[in-house]
Structures are given as C-alpha cells and as structure tokens.
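Please see the structure below; I have some questions.
Removed from the display is one protein chain of the complex; every other protein chain stays in position.
And now, chain A:
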Amino acid sequence: MTSFTELFESCSWGETKKSIYDKTAADVEQALHTSTRSLEDFKALISPAAAPYLEQMAQISRSLTLKRFGRIVQMYVPLYLSNECNNICTYCGFSYDNKVRRKTLSAIEVMQEAAVIKDMGYDHVLLVTGEANQSVHTDYFKKVLDLLRPHFSHLSMEIQPLDLEDYKELMHYGLNTVLVYQETYHREDYKKHHPKGKKSNFQYRLETPDRLGQAGIHKMGLGVLIGLEDWRTDSFFTAMHLNYLEKKYWQSKYSISFPRLRPFSGGLEPKVVMNDKELTQLICAYRIFNEEVELSISTRESESFRNNIIKLGITAISAGSKTNPGGYATELDSLEQFEISDERSAAEIAAMIRTQGYEPVWKDWDISLTR
C-alpha cells in the first residue's frame, strides 16, 4: 500500500457511521475488558452505547496514562507566524474571503515574540501559519527555524501541507514535529468547507502524513475539527489513520488533538455540537485504544474542563496562547484565528497542574538528540 488513500477508500462513510451507532452495551464491555484493542473496539468506545460507561472509561484511561506517561503534563505554546491565507475555509478566521489586513512576522518580530514566550517559561513551541505559498514558504520556514533553534528544545509546525522534499529539508533545520489535521474525512463535506485554494485538494491533505512518515519525521499530530461533521465517524477515521501510520512509519511518534469549533470573526455555526461529556468519552476512548499516543488539549477548552481533564488521559497542554501573529509582543490586535476560551497564563496553568499532583514539564527534548 503506497498511501492511506487506498485503505480509506475501502470504507464508506455511511456504513462506517452506521456500524458505530449499531454498537451495543455488550460490544462496549468487550472493548473495556480485553487486553489488546482493535478498531472495532474503538468504534464501541466512541459509540452512544458507551455513554453509560464513562466513569469506568475514565478510570481505565487514567491508570493507563499514569503507567505510560507518569504524573506529568507537557507544556507547549503556539507562535503564529502569519495569518496570510489563500484558502477559503468556512470555519477559519484566516479564510481568504475574510477581508481583514494580514500580517507575516519579520525576523525581528519573530525574535520579539519568542522572547516573550521564553519568559513565560516555554521551551517547546508550535509554529502556526495559514497557507500563502508566495510569501510563507519553505525558505521562510528555514529562516524562522534558524532563528528559533538556539532558543527552543523542541520545534513543531502547524502549517500548510508540503511536499516530501520540503519536509526533509526542514528537518535539517531542526523541525521535529508536524501537525496536520484532516478537518473532516467526509469527502463531500470537505469540499463544501474548502471551496477555494490549494487546501481544496482533499487527497493531497489526506496523504500528508504519509509524506511526513517517508521523510522520517519524529512526531506527527492528527485530528479533525469537531463540529463540521459527525464527530464519532470522523474520529474513527482518525484512529484508522493512526493505526495505519503506526504500522507503516514505526519510527515516528504520534499525537492526537480534538479541536472543537470556536467562534471567530465572521464565523460558522457548528453543524454538530459535541458536549463536554462526549469530548471526555472521546479522549478516554483514544487512550484505551492506544496506550502510547500523546493526547493534547488547547486553550479552545474552558477553565473547568481543562482543570479536570488533565488527569483523564491528556499528556500535553498549551496555555497563555495567542492565535494571531504578533499577539505576544509586536501587533497585539492583528487578525486572530479563533477566540481562545481559557485565558489563564502559563504560570497559572502550571500552578493548577501542580495542585493536582502532576508536574508541568517544559523540556522533554534536546536538539542534540537529532543533530
């Protein structure tokens, strides 16, 4: 199999959805009590039939997470480099048709933003952009990585999908992790939400993790934007993608995020609303299905949810985030991607984590390990 597309195309959305909703309490109990879990077990764990088992799922998820990851939570923060974007995405503040002035950070501005982030205590940074290939391209990324590499132990990117050669090149510049969310695995809906721009190519995006695996990337992050389509079916395809990638690119690490659609300037109302109980169910289901995958939670979620969820399976958390380029220091009011929900500072989140008997970890990588 050369890419995920082949496997993906062997499953229809409709049948998959039906098979999830057809799961019974007996399927859920089987999934909870077996020692190795299959994708069918994952379906049961995310199904409506698993809702009454939430407490039990949380207990299992917590103990599996403790065994693998210990009493720690990894701290990271996004650094938005640019809000320029040529794509139209119905759910995103950076969408091309949102006629607001755009900004891409200069070298000096990148360093000013980085200084503020370092002062907050961060050592792992996630670089974020829209998709503007004429100005925010591989050469720009190389310059930014050169600037930041001496100051951070771990460099991640959430940028437009690139070609294999570009990823290989960026890894030489210290790139460790790439996050690329499919948004939705529902092909027709994907077209509706991405009517224009390079992002409208569903298949190129779908095969991006394959290119990252071929490049030998250390870690990649997967996920869907929750709110666009049925979250259970979308999450199943994410898990299937993860399963495929883990087997094929066995030297890479994986992480999953579960962003729920947030309000933004000119925004879209979610088609499907996922409540807190359902998000908790999903997080626990991922952990029970896969003991090793990293699970990450962002400032999209509320204070009280974040306070309570860190013990149930989460391994990484962001805090004090700005979702606009220049948001930390150089242009506080530029266009943001979405409104965050939890506005507490990094220090406040670190203190909250300690109160729960966990240690906030700022550094869990060293640039010397890959050079």
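Throughout what follows, contacts are C-beta pairs under 8 Å (C-beta built on N, C-alpha and C of every residue); 3 or more make two chains touch, one makes a residue touch a chain; residues count from 1.
Just so it is clear, contacts and distances are computed from a predicted model.
S.K.: Missing chain's UniProt protein name, "Putative iron-regulated protein", "PQQ-dependent catabolism-associated beta-propeller protein", "Thiazole synthase" or "Outer membrane lipoprotein-sorting protein"?
M.R.: "Thiazole synthase"
S.K.: Just one of A:246, A:276 or A:331 touches the chain that is missing; which is it?
M.R.: A:246
S.K.: Taking the full complex into account, what residues of chain A touch the chain not shown?
M.R.: Interface residues of chain A facing the absent chain: 66-72, 123, 153, 219, 246, 250-253, 292, 354, 357-359, 361, 363-366, 368-371.
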